[in-house]
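The complex appears here without one of its protein chains, the remainder shown in place.
Our next item is chain A:
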Amino acid sequence: MAKVESPQVTRRTTRSCSASNDAIESTKPIEPYKPTLNDLGFRQQPLSFEDLLSCLPGRRTQVLELLGLLGPVNSPMFPILVYGGPSTGKTSVTLQVFRHLNRPFVYSSCVTCYSPRILFESILNQLLFHRKNSGNSYSSIKRCEKPSDFVNYLREALESVIKNLKGNSGKLSSEVSGQPKGTMIYLVFDNLERVRKWDKSSTILPFLFNLFDILKMPEVGLIFISNTSPDTYYFNMGFVEPIPLCFPDYTEDDLRQIFMANQTNRKLYSSFFGVVLRPFCRVTRRVDELSAVFSSLFKKYSQPLSDMGVAPNEDMKRRLFSHLQPHIASALNETFQSPSRPLLKDEANRETKKKCSSRMSTIHEDFDKIDFHMSTSAKYLLISAFLASRNPATLDASLFDSTGVSDSRKRKRKPSEKSLEQKEMTELELLMKGPGTFPLERLLAIFQCITSLAEDSLDEEESHELTIEGGSSGLMSDVLLQLSSLCNANFIIKGGSCPLDGSTRYRTAVSEDLALKVARSLKFPLSKYLYRR
């Protein structure tokens, strides 16, 4: 070991090390907080083993396994890959275990460190006890972008830290509180699945997995935490495979333990839980999702109660359940779609009620319509885009010909068996394909057709002031501007170009609901033009 170490140290002392020392010394007087070796530990009272298990309900086997893999003080280890679904306690367990063991570790999350450079610099900063602040104009201790540089810096930093640790343990053992134990140092990489997105995982991911072989330092332990299973990383690259440690989803009992942990009125909550847990567990077992839903539902559940400390009897439970029941189904649906929704609606309604009651009526009327302003020509453009996306292009002529509407109807009326079948097939195909793409010309042609139609009817029905302004040119100008603003609002998507003639093609992402709403606001008979069966 000493053989490996000594040349490294001598080589390093030449330039960079002295430079870094200088940097630290120069900033010393200004620096308000100077991290020490203690900062590699948790800096809190270490947890006892019982506390550790009790604060992580349902994760007993995982905790024990992790402890086994880490081994006693100063024992070298192989890399570990902790994996499991989101919100199953991977990060918490790892961190709490380190708090319990009180060993030095360096944590870096690949969400926060969104690029290799920031990841490297964050690790080095922690190892070299550097904190960014206004004194050093928020810069890192070293600029490091390449993995090769990183290895060199890392090795050097690790050696100095380990030397420090060894010296400490020799002198004082672990009498001083807060002083991390042992001479092992652990590098924790959280959210490893994000790394796959960086430069297509070609270099960084293998490099991180390979770090154990590259460093060849027994005092360094590597722990990877990932959302996805080991199969999603390609391990047959010739490095030591990390030992997988799986965190399965919580069971219902685990969830009960987790949610009962800090409730004031346990009896009430458990009765609430009996109602709610079963249906929701079928949908999701993620603690974060469930806790958001449960907290809002529990508020509703306990709404009729005046005294929150009351212990419910059977009769009361039944009443509360009937009170809650209508909310469960909606909350269930919402959880599935978007959990942000139920809370929001609720708040919004309360908001409006608070503000003024007179306005309420108008707001509720408006819910039926579109809830935002669009100019008339943008509306027509949206409808024509919707039509162009939905209808097959071959039907355009028959639909928008002045005589075409009635013709197409007649044709539809007497279909043979076979044609019916065929139509069903094509319909299915259309459904599978989703909205179709269309070139700009087709959109404009349909737009012109429907606006001219609409303006005719408008002239007849209510001769608004529109007539003064005069005819079709009123709606037609500036269409491209409207189109671009529709694109910006994500209603129309500018797609790839057609392979045959390089023009851009468009596609609408508008739901039929919205299109119908828009059409209704214009009094445009959209359903007449939609190709269905």
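We take it that a contact is a pair of C-beta atoms (placed from the backbone, for glycine too) under 8 Å apart; a residue touches a chain by one contact, two chains touch by 3 or more; residues count from 1.
Methods note: contacts and distances are computed from a predicted model.
Pick from "Cell division control protein 45 homolog", "Origin of replication complex subunit 3 isoform X1", "NEDD8-activating enzyme E1 catalytic subunit" or "Small ribosomal subunit protein mS29" the UniProt protein name of the chain that isn't shown here.
Missing chain, UniProt protein name: "Origin of replication complex subunit 3 isoform X1".
Which listed residue (A:L52, A:L128, A:L208 or A:V287) would be found touching the missing chain in the intact complex?
With A:L52, A:L128, A:L208 or A:V287 as choices, the missing chain is touched by A:V287.
Sort through A:Q45, A:S75 or A:S139 and give me the one touching the missing partner chain.
Candidates A:Q45, A:S75 or A:S139; residue touching the omitted chain: A:S139.
Check the options A:T112, A:S148 or A:N313 and report the residue that touches the missing chain.
Going through A:T112, A:S148 or A:N313 one by one, A:T112 is the residue touching the chain not shown.
What residue numbers in chain A mark contact with the hidden partner chain?
Touch set of chain A with respect to the missing chain: 32-33, 35, 39, 43, 86-87, 91-92, 95-96, 106-109, 111-115, 117-118, 121-122, 126, 131-134, 137-140, 188, 262, 287-289, 291-292, 295, 337-341, 343-344, 347-348, 351, 362, 370-378, 462-463, 465-466, 468-469, 474-475, 477-478, 481-482, 485-486, 488-491, 500-502, 509, 514.
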